[in-house]
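Heads up, one of the protein chains got dropped from this complex, but the rest are sitting where they should.
On to subunit A.
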Amino acid sequence: MIQLNHASKSYGSKVVLQDICLNLNKGDVVGLLGPSGSGKSTILGLIAKVIQPDRGGCGTASDHIGYVFQDHRLLPWKTALENVLFALEATSDKSSQSNMKQRARKALTDVGLEKATHYFPKQLSGGMCQRVSIARAFAIEPDILLLDEPLSALDSSRRSSILADLKRMIRQRPDMAVIYVTHNRNELADIVKYTYEISGGQLLLADKSI
């Protein structure tokens, strides 16, 4: 589903990734740990094709990629429903508008925001915005889900409930390949198959949970 083949990436003189190899199949859920600036988000950027490797290659079996950023990255001029629809319109094959709206509403209901569909990001709390961002990622029924420290911008009281929802939604889609980037090893408990650690531009297998 995801294949990183000896991929390297540098920013100026700083080597961020060096000769990285990673192979993920359908249903693989892996954690990616590492300090800030170690290149975790760059790996996700390579997979999402918003960053090009300097050397090596990166391939994905599907373009249906859901991405939950550290900051929610909701369009401030769109309501929660419209933000989810934005991703659906961009990725969906010729679905009708009413069908897309139905899917967007269902995704928002799944994250507990059925009553907030018409609110703008400014009117929502940080936790609710991140829930909309999660709904946006799941609404497109992704084959690949990339989670880039999805809880790190939230206070601890909101983290546990969002994490529980996130894990439930991942389990409901057993065919989806997931990479979960985090600082916090505890967030990966009960869900990941492997945990990788990135250090000095190298990807190291840190833990095999199953």
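One rule holds in what follows: a contact is a pair of C-beta atoms (placed from the backbone, for glycine too) under 8 Å apart; a residue touches a chain by one contact, two chains touch by 3 or more; residues count from 1.
The criterion applied here is as follows: contacts and distances are computed from a predicted model.
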UniProt name of the unshown chain, from "NitT/TauT family transport system permease protein", "Nitrate reductase", "ABC transmembrane type-1 domain-containing protein" or "histidine kinase"?
"NitT/TauT family transport system permease protein"
Which of A:Lys78, A:Lys106 or A:Lys167 touches the missing chain? It is A:Lys78
From A:Leu17, A:Leu32, A:Cys58 or A:Ala87, residue that would touch the chain that is not displayed
A:Ala87
Among listed residues A:Val16, A:Ala116 or A:Met176, the absent chain is touched only by A:Ala116
Contact with the hidden chain only, please: which subunit A residues?
48, 50, 63, 65, 67, 69, 71, 73, 75-78, 86-87, 89-91, 116, 119-120, 122-125, 128, 136, 140
